[in-house]
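For this view, one protein chain was removed and the others were kept in their places.
We just call them A, B, C and D in the order they show up, numbering each chain from 1.
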Amino acid sequence: MKKSIFKMFVMATAGLVFALTGVLSASAATPKRGGILNFVVGSKIPSYDGHIESTFGMIHPIRPFYSLLFRVNPDNPADPTDFLCDVCEGSVPAGAKGGTEYTFKIRKGLQFHNGAPLNAHDVKATFDKIVFPPEGVPSNRKAMFRMVDSIVVPDDHTIVFTLKFPSGAFIPAMGMPFNFIYSKKDLDDNGYDWHKKNINGSGAFIFVEHVAGSHVSGKRNPNYHHEGKPYLDGFKAISAPKMSIRLQAIRGDRAAIEFRGFPPKARDDLVNALGDKITVQESDWNCALMFTANVRRKPFDDPRVRRALTLAVDRYEASQYLANIAIVKTVGGIVFPSHPLAATAAELEAMPGFSKDIEASRAEARALLKEAGADGIEFDFNNRGVDQPYKVVGTWLVDQWRQVGLKPIQRVQPSPQFYATLRKKHDFDVSVDFNCQSIVNPIADVTKFLCSAGNHYSGCENPKLDEIYGRLLRAESQDQQRVIMREFESEAFDTGGTALTLWWYKINPHRSYVKGWKIAPSHYLNQSLDQIWLDK
Amino acid sequence: MAKLLEVKNLTTQFFTSAGTVQAVDDVSFDVDEGETVAVVGESGCGKSVSALSILRLIPWPPGKIVGGSIHFAGRDLLALSDNEIRTVRGREISMVFQEPMTSLNPVLSIGLQLTETMEHHLGFSNDQAHQRAVELLTMVGISEPERRLSQYPHHLSGGMRQRVMIALALSCEPKLIIADEPTTALDVTIQAQILELMKDLTKQMGVALIVITHNLGVVARYADRVNVMYAGKMIEMGNARQIYHDPHHPYTLGLLASVPRMDQPRGNRLIPIEGQPPDLTHLDTGCAFRPRCRFAVDQCAVEIPSLQAVEDEHTAACWRVSEISELKVAS
Amino acid sequence: MAAIDQTIDIGDLQKPWYARLFEMVRHQPLGSAGALVVLLMVLATIFANFISPYDPEAASWKHQLSPPDANFWLGTDAFGRDILTRIIFGARTALFVGFTAAFVGATSGLVLGVASAYFGGRFDIIVQRLVDIVMAFPLIVLALAVVATLGAGTVNVIIAITIPFIPQCARVVRSSALAIREIPYVDAARALGFGHFRIIMRHMVPNVMAPYLIMLTTFVGQAILLEASLSYLGMGVQEPTPAWGLMLQGGAEEFAESAPWVPIFPGLAITLAVFGFNLFGDALRDVLDPRLRSR
Amino acid sequence: MTDTQQTSSALPADRSVAGDSFLQIRNLKMHFPVTEGAIVQRVIAQVKAVDGISFDLLKGETLGLVGESGCGKTTVGRCILQLERVTEGEIVFDGQDLTQLTQKELVPVREKIQVIFQDPYSSLNPRMKIGDMLEEPMKVHGIITDAAKRKERMRELLSVCGLDPKFADRYPHEMSGGQRQRVGIARALALDPEFIICDEAVSALDVSIQAQVINLLEDLREKFDLTYLFIAHDLSVVRHISNRVAVMYLGNLVELADGDELFNNPTHPYTRALLDAVPIPDPVVEEDREHKVIKGEVPSPMNPPSGCVFHPRCPLAVDSCRTSVPEFRELTSGHRVACTEV
Partner (left out) sequence: MLPTLVGAAILVFFLLRAIPGDVCEVRLAGSGLYVDEAEIELCREKLGLAKPLIAQFFDFITGYFTWDLGDSMWTGKPVTEEIGIRFPLSLQVAIMATVVAVVFAIPLGAISAIKQDTWIDYAVRTFSIAGIAMPSFWLGILIILGLLIGTQHFFGTPWMPPIDYVPLYEDPLRNLSQLIWPAVATGYRYSAVATRMTRSALLEVLREDYIRTARAKGMIEKIIINRHALKNSMLPVLTIIGIEFAFLMGGLVVTEQVFNLNGIGKLFVESVQAQDFAMTQQLVMLVVLIALLTNFVVDLIYAWLDPRIRYG
């Protein structure tokens, strides 16, 4: 049986290599025009308003209708710092006045799908809604823009953002794919709720229809501001919540691509079945799966027990095997692994739970548990009722903990109950937890590990972390940031309320005829679809 | 008179989980044209099964006719094909059943149930059959026959339904009607109505009638000849007067003694037949009545008595048939 | 003629249980096959620890998704766990969920149904209304709602499955009990001056055992299916507990093509088990009460 | 007993056969409502099963109550047993009006009034052994608390009723119909009652067995000094066993007389029709009998005819029968009839 698995891997790898070279050679070819792109989306659309929603289920089908101020480079989305202008002109500006003033030039001749012109006033109205929403108007990411002091439009084609203090987090926040540019007129005439149910953007595609629960379709925007684009005549985003259906849809060519990600096993199945008809793109993913111990509860108030929990987990083995069946793979610290601020392999190995000598770690874990009088305890392990990767990783974690004699009882809850447990009821011993962001922005992202953060659920207290983080925020050079980040990381690991398992790993097998799309480290990014063409 | 129906050595068995039931065991009897023959006996004695056997209506499984012959108007009914027997059923021999409440199809109109038989057997057109159905209903004493035809069985009372059953039985002018406990489920006053009706109509149309009943009064009033059954066998046969006034089988004797009679003053104690009826799956050798018989002798345990002549047309299946008169007096 | 004309005599219904069992085997080949499946499941449940070759819950990464071979007769799943072992232990979960839900549901229904029939009047009307309301919900919808309220997990799944069974059984039992209430022995008991409790427990309940037992066996099958459906929807029994429905969920479906053994064998196990219980129940119905229909 | 005598003086007592009047039924009505509606029930009609009857039962007698199906005779029995809550009227037994008693107060009365049902198949709990069935009432009523003595008494009851004591370990289905009916009788005797209601007690039995049971009932009456209300539709049986006979038609009593008097000299046209309809098991007698058949069928008790309920079928009916209800008058001593035309 080993042989057949081996064979499968060989074939899969061969297909992958072939496919990757295919992409490279094809991207050099001249894009063909026309065709409809069918793709599957595994989540559903709450509303069309990017400013208040946060699910990729909305981004994938709706983002193509809108433009952003600027966006990740579609041809190099893997680089978290490579931004290109969308409605702005030229390159994304660096901060003036000590990094507190950013001036954007807006392209001329832009227009919304309804024919109305798009200028700096519309951009201001958009960011006013996001950054300074009136009382009672929701804006999901308002907190990301705390540094913004004012937004001014000196002329129709210029917009100036003034910051209260310089922040490395500003540009990434501005580049988030949720910041759809709305028309000022729409906002003025129809109020702030209008965009929940209506679409009037300036993106590559014009909204055609949305059959709730079934699909969204769009057609080519002839007046799109990136010349010659989009190549496609239109797209159809088909809702398919079950992963097996999404997989089968690509297999049966009901869809050409899925933009979130499949586990490796699914990729191998597709490549096995369809060979060179399938192209695979892979990337690290800016999401980390973690577990959080509830410090309010005994015996998890004891740091030894929390440390034992993380020591028991063999991340390297999981990276090899669990990675076959789940969308997680990369062993990493609190920073996105391919980011310059991330810990190196050697640095990582020195951290508790990241040692390559798992036997030693587990022995230590057992000793710690014994010491704390918690060996062999049964505890409640809260998990989220979503297969990938939560339930798969959860099952793996249960197995890992059992190996040091613990007896976790997995309690899987649908998302609302899961969140209620995590955020309000705190009635868990250990819970699955995760951090998943669109733009790679480590300095913002690591706030998750602050005991004082709103999205930190262990209930720990560690003012030292806040102090370190304060220094991190003000650090000027990347080297400085890196040093402070290491300090922060090791303090967070010592506190041990929230521990990392693996970072996600994004694998997008798609029909080889889909060209021009590049994988990004987040399933939120690079979804304007304007550079995609079909080689059919 | 010519024999209309001649049943010879009829044996019907039921193959149940508890064993083989000898429901009808080597039974022979005959019916003349136009006469009324009664088959009398208590529950489970095989009288209904023998009636159903004549038209081969025993459901298989579990029941099966395993031997004998039934000659009717020159044909052996047991030798007919399934199609041929169907031309006999309802056309030449028809039946009236015990339960008027369940014997008519509840979801089909009275009219349909009446006319389909005539259309099937007599090739009547719809109109002809309808016409005839009206006549038949009038004949059995149902008022407003036209309206009744479009009604359903549940609109009618038990007595009315039994009248419809009789109309149904008469519809193709058969030569023989088998009435299986036709009045058992009815009240006495209605019972009298129905019996009188049957008697009048069969006389009038010259139809022979087999009445199957446990009611000795009904038999006394209506039957020309009487066949008494016990444990699947015919144990005594004769005309009504012979059976009632000169019974020659201890069972018949006992039966008559155990019936309270309305025309006799109270006070005389009844003389019951002691013991319980036998289990037909486990019959001992010898006479089935022996365990309850006051006159049993050793021979009764060994050999089953066959029907022996008492006088003309009067037979009884008892080893002591010749002594019975004296024994009767002695007890 | 009663004994002969009706092939099922009342006497047959009242034979002692061993006689009925024997008859069942003889006359119900399908039913006996069902009984055999049930028996196998019970044995698997009892002796799971002795007959299964591996630990049902421990992951074994080196054997991830091995196809069936001499070591793993039915192959392994995504975590390298032996599928045969998990099916054997899954029988335990299935039977535990099935029997508990069926027993509690049917028994509560029995008590409710008999009481409702015996007391009649306002009590009966109110019970019937409640039964109507609960019965108007499709089984799976009700179960989903209950699981959503209580959370997933074995015990909650049992509760979720039990609740819709209660009115189902109550309704069937009530109609039988209504018939029994009209039978003279209940009047005889009342004429003898017995109390309500005695009449219900000694004279009515034992005589609605036939529909009760039939409902019970059908419920076990239904519960196994329902548990599988709930687990498939991710709202049933949770990992790493071995459960058949759970084995079909998630990875099983996604990797079905290259590892067909993962979804096929647990599916077969469910089908076979429910098949067995249904055949068994059918046969039981034929033996106990040919006229009772399943609803 | 003085009270009883006073009440019964309203009706001329006929004690030609037996002792004192010990059960008085006065104007008994049992109407069953026919209802409609989901929660709030509306009564849309009344089934007048028993519609105002009065009679006395005398100590030690057997009163036969005959009539066709649906005439209400069984309901009368159930009312006396308090298995139904009567709509109106009094049932006086031992000086107490049973209709006014609570369930608790009824318990001692139930020891004295017992019942034997028609169907020997269904009147015994199929899941209980015969012995348990007989012991249960003694246990519940605390008559014999000692288990061994109770067993003793149970065996005695079985043999009194002509059953082998070894039947105690059997279930009802292991017995024949006649044996089952004997068990039913034994159970009725378990509490040592004074009064037994035989509700079609022998109707379901075959002739040969029926005679056995009738004899048994007669013997027991002698032995235990019982009083019977013998409800049946079979006139021959009623005639055989009863001292007095009452005839019911559509919820009303139409005639009541001494047994011989009633059968020899039936007065009410319905009684006459009934007697005419019964065939006599003797072909010679039958040949000479006149077979008068009464027309029509029994109307629905939900909507009984006005006036005399029998008038639509009555050969003697006159106009007044349609409007006025005939009085249940005394024709000769102890012979009462509800008809104006005889």
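One rule holds in what follows: a contact is a pair of C-beta atoms (placed from the backbone, for glycine too) under 8 Å apart; a residue touches a chain by one contact, two chains touch by 3 or more.
Just so it is clear, the structure is predicted and the values come from calculations on it, not from any experiment.
A.B. asks: Just one of B:117, B:162, B:202 or B:315 touches the chain that is missing; which is it?
C.D. replies: B:117
A.B. asks: So one chain is hidden, and I want to know which residue out of A:92, A:147, A:238 or A:500 touches that hidden chain in the complete assembly.
C.D. replies: Touches the omitted chain: A:238.
A.B. asks: Given the contact definition stated above, which residue among A:119, A:310, A:421 or A:508 touches the chain not shown here?
C.D. replies: Residue touching the chain left out of view: A:421.
A.B. asks: Can you work out which residue in B:103, B:191, B:213 or B:252 touches the chain that's missing from view?
C.D. replies: Touches the omitted chain: B:103.
A.B. asks: For chain C, which residues lie in contact with the unshown chain of the complex?
C.D. replies: Contact residues on chain C toward the absent chain are 29-30, 129-130, 132-134, 136-141, 144-146, 148-149, 221, 225, 228-229, 232-233, 245, 248, 253, 256-257, 260, 263, 267, 270-275, 278-279, 282, 290-291, 293-295.
A.B. asks: Extract the touching residues of chain A with respect to the undisplayed chain.
C.D. replies: 40, 44-47, 52-56, 136, 138-144, 196-197, 211-215, 236, 238-242, 244-245, 248-249, 251-255, 273-274, 287, 385, 414-421, 423-425, 434-438, 444, 447-448, 454-455
A.B. asks: Which chain B residues touch the hidden chain?
C.D. replies: Its contact residues with the unshown chain are 55, 57, 59, 61, 83, 86-91, 94-95, 97, 99, 102-109, 116-117, 120-121, 152, 154-155, 165, 168.
We take it that only the chains that are shown with their structure count from here on.
A.B. asks: Using the average of all C-alpha atoms in each chain as its centre, how far is it in Å between chain B and chain D?
C.D. replies: Chain centroid spacing, chain B to chain D, equals 32 Å.
A.B. asks: Please tell me the distance, in whole Å, between the geometric centres of chain B and chain C computed from their C-alpha atoms.
C.D. replies: A distance of 49 Å separates the two centres.
A.B. asks: Chain A: which residues touch two or more other chains?
C.D. replies: In chain A, no residue touches at least two other chains, as defined above.
A.B. asks: Quick check on the complex: what are the chain B residues that touch chain D?
C.D. replies: Interface residues on the chain B side: 42-43, 157, 159-160, 187-193, 195-196, 214-223, 240-241, 244-245, 254-263, 265-266, 269-274, 276-277.
A.B. asks: Touching chain D in the complex: which residues of chain C?
C.D. replies: Listed in rising order, the residues are 10-11, 13-15, 125-126, 129, 183-185, 187-195, 198, 202-203, 206-207, 209.
A.B. asks: Under the definition above, what is the set of chain D residues touching chain C in their complex?
C.D. replies: Those in contact with chain C are residues 38-39, 41, 78, 81, 83, 106-107, 110-111, 113-115, 117-119, 121-128, 136-137, 140-141, 171-173, 184, 187, 190-191.
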